[in-house]
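As you look at this complex, bear in mind that one protein chain is not there, while each of the others sits in place.
Our next item is chain A:
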Amino acid sequence: MIDVRVELARNAFRLDVAFAGDGGVTALFGPSGCGKTTVIRLVAGLERPDRGRIVLGDRVLVDTERGVFVPPHRRRIGLVFQDAQLFPHLRVATNLAYGRFFTRPADRAVSRDAVVQVLGIDHLLGRFPATLSGGEKQRVAIGRALLMSPDLLLMDEPLASLDEERKREILPFVERLRDEFAIPILYVSHAVEEVVRLASTVVRLDAGHVAAIGGAAEVLAPTTLAHAGDRFGAVSVLSGKVAALDPAHGVSTIAHAAGSIVVPRLMASVGMTVRVVVHATDVALGRLPDGATSVRTTLAGRIAAITSDVDGPFALVALDLAGGERLYAYLTRLAVDAMQLAVGQSVTALVKAVSIDERGVAGVPRA
C-alpha cells in the first residue's frame, strides 16, 4: 500500500528508513527524537528526502533518482497533527469542508454525515475552534482530514497532547475510523498501549533507523537488557478470548492457555479475541499455588532465559507460557538470586489487573 525508502541528513541527525505498510494501521513507534515525525512529514510532502522513493498504491510520490516530487496538495494524504492545527478563523463546519472543495466528486468516498456521526461532533459544527476542548479539537482535525477522502491518513501522535481521560475518549474513534472507513493509517506514537490496540504492523524506529518491523508482540518484546534504560517501556503482548464479563465488578476475564487474565474493562462481547499489553515491570514471579494472593491473573510458564546486567540491579526473565506466547518480567537480580531462578524451571507469573492499562486491551485489528 505505502512503500517508503528514504534517507535524510539534517545537522547531526541522520534518517535512513525503509518500510512498507498494508491496508490497516501501521504504527511508527519509538522514543522521541527517533525520526517518527520526520517520516510523517516526508510522506506528507512537507519535507524532501536527500535520497529515496515513496510510493502510495500505484502512485509514485517521491523518486529522487527520477526527480519526482509530488507537492503536498496533490498527494491526497490526510495529516492529523499532534495539536489539531484547526483554522482558527473558520467555524468547525467550514474547517471540515475545507478539503472537500479540492476533492473531485468521484473521489468523495467519505460522507460528511458519517464522519460527523462517528466522531460525535454534530453539536460543534457552528462553533469556532477557540471554544473547543483539546479532545473536541482533535476530533474535528481527524474529521477534517477524513473528509478529503484521503488515500492514506497520517496521524502524528494525535493523542499525545491530551490528558488521560481525553485519550480514552478518542481512542475508540480512531478504532472506528480504521474499521469503518477502510482508509490505511500511518500512526505515530510512543505509547505502547495505543500501538498494540490499533496497529496491525509496527515499525520500531531508533535513532533514525528501523530497529524492527512486524506484529506488535514481536516488535515490542524487550529482547536484551540494552533496553534497561527504558524498562518501563518493555512489554509483552498476550492474546486470548474473552471468557466472561463481570459487570458487578467492572472487569472481564480473558482465557489464555496459561491461565486467565483479568482486565479492568468490560469488553464488548464474550468470545472476541483480544490483545493485552503487560508491562514487564508489572509482572511478579512466584511458586505459589493459585489464589494465595490478591492477584487474580496467574499464568503458568517455564523460564526460557534470564538476562542480567553484571553491574546493574535488574534482570529480565523471559517465560514461555503454555500456548506458546512469551511473557517478560523485570525483576531485581536480588530476587533472581534469592529465589534461585534458573532456565527450565516452572513458575507462576502474577499480574495485577490494576496495572493493566485498559487502553491496551482491544480487539485484534484486521490486517
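FYI, contacts are C-beta pairs under 8 Å (C-beta built on N, C-alpha and C of every residue); 3 or more make two chains touch, one makes a residue touch a chain; residues count from 1.
Keep this in mind: contacts and distances are computed from a predicted model.
Enquirer: Just go with whichever of "Molybdenum transport system permease", "Na+/H+ antiporter subunit C", "OmpA family protein" or "Succinate dehydrogenase cytochrome b556 subunit" UniProt uses as the name of the absent chain.
Expert: From the listed options "Molybdenum transport system permease", "Na+/H+ antiporter subunit C", "OmpA family protein" or "Succinate dehydrogenase cytochrome b556 subunit", the omitted chain resolves to "Molybdenum transport system permease".
Enquirer: Touching the absent chain in the whole complex: find that residue among A:Gly24, A:Gly99, A:Gly135 or A:Pro158.
Expert: For the chain that is not drawn, the touching residue is A:Gly99.
Enquirer: Using the touch definition up top, pick the residue from A:Val17, A:Leu42, A:Val62 or A:Ala145 that touches the left-out chain.
Expert: Hidden-chain contact among the options goes to A:Ala145.
Enquirer: Of A:Gly67, A:Pro88 or A:Gly324, which residue touches the hidden chain?
Expert: A:Pro88
Enquirer: Return the single residue from A:Pro71, A:Pro105, A:Pro247 or A:Gly344 that touches the missing chain.
Expert: A:Pro71
Enquirer: If the missing chain were put back, which residues of chain A would it touch?
Expert: 44-46, 71-79, 81, 85, 87-91, 98-99, 101-103, 128-130, 141, 144-145, 148
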